[in-house]
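For reference, the structure discussed in these notes is given below.
A single protein chain has been omitted from the complex, and every remaining protein chain is retained in its original position.
Chain lettering (A and B) follows the sequence in which the chains are written, and residue indices restart at 1 in each chain.
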Amino acid sequence: MKPLRATFAIVAVLFLVVLAVSPLKDYLREWKKYQTGYNSLVAGLPQRVKPVDIGIRQVWVQKLDRVDRCVTCHLGVKEPALHAALEPYRTHPRIYHDVDDLGCTFCHEGQGAATEYRESVGNVKYWDRPILPRAYLEASCAKCHRENDVPGAPVLNLGRKLIRESNCAGCHRLEAYQKQWIPALDGIGEKVNRTWLVAWLKHPKAYAPSTKMPDFLLSDEEAGTLADFLLSFRTFPREAVLDPLPAALTSPGDAQKAKLVELGATKFREARCISCHPINGKGGYVAPELGKIASKVGEQWLYNYVKQPKRLQPGVLMPRYRFSPEELAGVVAYMESEFVDYDMEKPAPHTPDPGFYEKGRALFKKYSCGGCHGLPGMARAEETGPDLSAIGAKKLYEIDFGRSGIEQTLPSYLKTKLLTPHVFGESMKMPQFGFREDEAEAIAVALLGNTGDRIPPDLIVPATPQSAFAPQGEFGKLVDDLACLGCHVMNGRGRLVATDLSLEAGQARRTWIEGYFKIPYSLRPVLTERMPNLFLSDGEIKTLVDYMETSFIADTLEHAVPSDPTAAAIGRGLYYERYGCQSCHQIGAKGGYVGPPLDKLAVRLTPGWIFHWLKNPQGLKPGTIEPNNNLSDAEADALAAFLLSLK
Amino acid sequence: MRETFRAITRSQAWRSVFRHGLPLSNRTRAEAVFYNFFLHVHPAKVRRRSLKFTYTWGLGGLSAGLFIVLVASGALLMLYYRPSVQQAYGDMKDLQFVVSSGQFLRNMHRWAAHAMVAMVFLHMLRVFYTGSYRPPKEFNWVIGVVLFVFTVLLSYTGYLLPWDQLAYWGISVGTNMARSVPFGLGERISFLLLGGNIVGENALVRFYVLHCFVLPVAAMVLMGIHFWRVRKDGGV
Partner (left out) sequence: MSADFRAEKNPDAGAVPKRVAFIKGRTAARVRKEDEDLVMTVPHLVVREAIAFMAMVIVLALLSLFFNAPLEWIANPEHTPNPAKAPWYFLGLQELLHYFPPIVAGVILPALAVIALIVIPYFRVNVKREGLWESSRRRNLIGVCAVAGILSVLLFLYNVYAMLIPTLIVAAVMVTPAFVRRQGRILLWLGSRPLSWWIMTWFVIVVVVLTAIGTLFRGPEWSWTWPWKEIY
């Protein structure tokens, strides 16, 4: 009996002790340490900051169905006095959102429910959305912000731009991204030679470093087969056929040829081809490299293309220059003589493999070339790559990191995949785009925002609507033929390389516009992207300006500026004394270089534009660095009168 | 002190609850068994031989003990758990991070459940190897086997409730096994069990009801019969 009693006593005591230990463990939770730490921190501050009651705190965001307990330890999030404190107490940097409104994990990710550090940042095995590293934080903006230019999110904006330009949507399902215009391959057999094509397929960036075409890391055999396959396509859209070369180009005498080349060189310069085309890396960026074009395309194709670009490649944003037949032949002769790749191997005689067509077709499909390029008889490839519309919610356990040995997180996976796609396995079909590290990170940021989370509609900032502007009639035909929208924006349509023309006639005087079409010059001569001379006829210029005078204006810009000398005198005072405009602008070759010279302003600009520009520059051109000096109407009138008097 | 204690035990209130005196004499000791609902599954006297631990290894009793632990911890867990796809997993996290001793409760429940499956199986082996199923106890053996099946089912239905990957696919694999019952019966059984063709909201609710009400009540009834029979057949 004795030992039994003793056992009973010991076990009973142990029983109670063990049951008491568990609440004790509960009592010693990590967050309590942080809360007492906070209270002793604020007690020592000169400012009066309220200490907190010990207890779990949380932000409940009903609309997002999230409970974030981060504020249990991050106690100073809304306390400005703690802006210099160490984490976890530091004030949140100023942003446009309120922690009570959106919570924490909606942007930062991590495990909001957790009350322990390791669990809350989510670097634990069984939490699939760990906290976003700082470099990738802008990804969360993309959850709601669908607009083109997200304020305060440069990385996200860059990433989205790169996704658009690289045409990721060609192979991947990606909501809100549309397929970009990429040359269809109709008639490629009439366009390029095999030596060039093989080299291009193998390593596109060797020919044109700025090309968007990625490197598919093809083997010699694959590149050869694919080239043979592509070269078998010799017909152009809408049954267009190449015009024969004019006699001037086929059999010129030496002296005649030299003259032709000289004429071509002049016209090439006047047409300012380099505004769009880089030549050996120098020049514009919107169009393909021309430095070795003569070794790439055949002379006949080049002649036909410069003559009528859209006939061979419908949709291309290349203007049809109004060259005379002689000038046209000159430009082609000049390009043929100048832009030659002397290093290119001499084409060897080549007989294609008998099965080249089938094999090439298979390769075309395998690498999803049809995701970007149209080819007659081949359906546009469906999304052959993985669906990326919810890539940001991809679970770590779904990712095969292979032998890459990288940090096992989703951001690092995406970045590595973009930089070196094949590191996760030899069989990966994704090509190498040659992104820089920061570009890869930016794209990863834009992709990580595709979480597929349910977002309440009132939080969504919708995508900037696509403009439906499509000019009709003579003007419309000219805009298409001259590819104006390749560089200019009109009423929200077009690519902004040069200026937005939507208010052009309200800004510039008719006579100036007409003169500008004849002899374009640049207000800022340092720019590469300058208006080309399209050699338009007077009739064409009239059509263009007439349309602009009716459409590219705004009633709000109407304003009569007084023309009396007293006003101009007051304006002079304001210009030189009150506002010191000469520190940025030049008049009579005196003044600063930041803004454009103002000598002949009256010739170019309308009085209304000058007045309104002076009143509120950003209202007319968002983002301009011209300061808004909050001029009164009288001041603006006087200043405008002064500027208009400088004829 | 002693006086107060005596006064309390002699008070009417005390005696209305405990009808016997302190178990100091053999009579009151016997009365303690007779008059106690919980102890009346025992005889007033037991053979000294059966007190030895290795006589039964205490496996049956400990299984019952585990059941008590499971009911107690389970009832507390029910306070925090909502059987819905939206909330179940979050409730697990709340138990872990917010509820006082929530993780401890869940751990107790989980480990006790696993232990019970093993314990009941071992109990069954003990009964077999000591031949304790022989007449007249054959039917009690059958009840015991059914109780073992119930134990496994209880554990299995509880397995789904956390709604994590482990739970979801554990249950999917299990119900897929049931699907191989021939004559289209398997499909029906699995449909009935899951309330659908895949593990979803309906399955969660069904498993919850089975786990928290149907199976425990059925098991308790069978346990009552089981213990009563043990007692009638001269067991401990």
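Note that in this section a contact is a pair of C-beta atoms (placed from the backbone, for glycine too) under 8 Å apart; a residue touches a chain by one contact, two chains touch by 3 or more.
None of these values were measured; they are calculated from a predicted model.
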Sole contact to the chain not displayed, among B:Val71, B:Val145 or B:Ile225: B:Val145
Per the touch definition above, residue among B:Leu39, B:Ala75 or B:Val217 touching the missing chain: B:Leu39
Sole contact to the chain not displayed, among A:Leu14, A:Ile54, A:Ala176 or A:Ile625: A:Leu14
Option touching the unshown chain, where A:His83, A:Lys395, A:Lys477 or A:Arg510 are the choices: A:Lys395
Subunit B, residues in touch with the chain not shown (by the definition above): 23, 26, 29-30, 32-33, 39, 42-49, 51, 53, 58, 61-62, 65-66, 68-69, 85, 89, 92-93, 96, 103-104, 106-112, 114-115, 117, 124-125, 128-129, 131, 133-135, 137-139, 141-142, 145, 149, 152, 155-156, 159, 162-174, 177-182, 186, 198-200, 236
Interface with the unshown chain - residue positions in subunit A: 4-5, 7-8, 11-12, 14-15, 18-19, 21-22, 25, 125-128, 395, 397-398
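Please note the rule applied: only the chains that are shown with their structure count from here on.
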Approximate Å spacing (C-alpha centroids) for the pair subunit A, subunit B: 64
Of subunit B, residues touching subunit A in the complex: 86, 90, 93-94, 96-98, 100-101, 104, 164
Subunit A residues touching subunit B - in the complex, by the definition given at the top: 22-23, 25-26, 56, 65, 67, 69, 111, 113-116, 119, 126
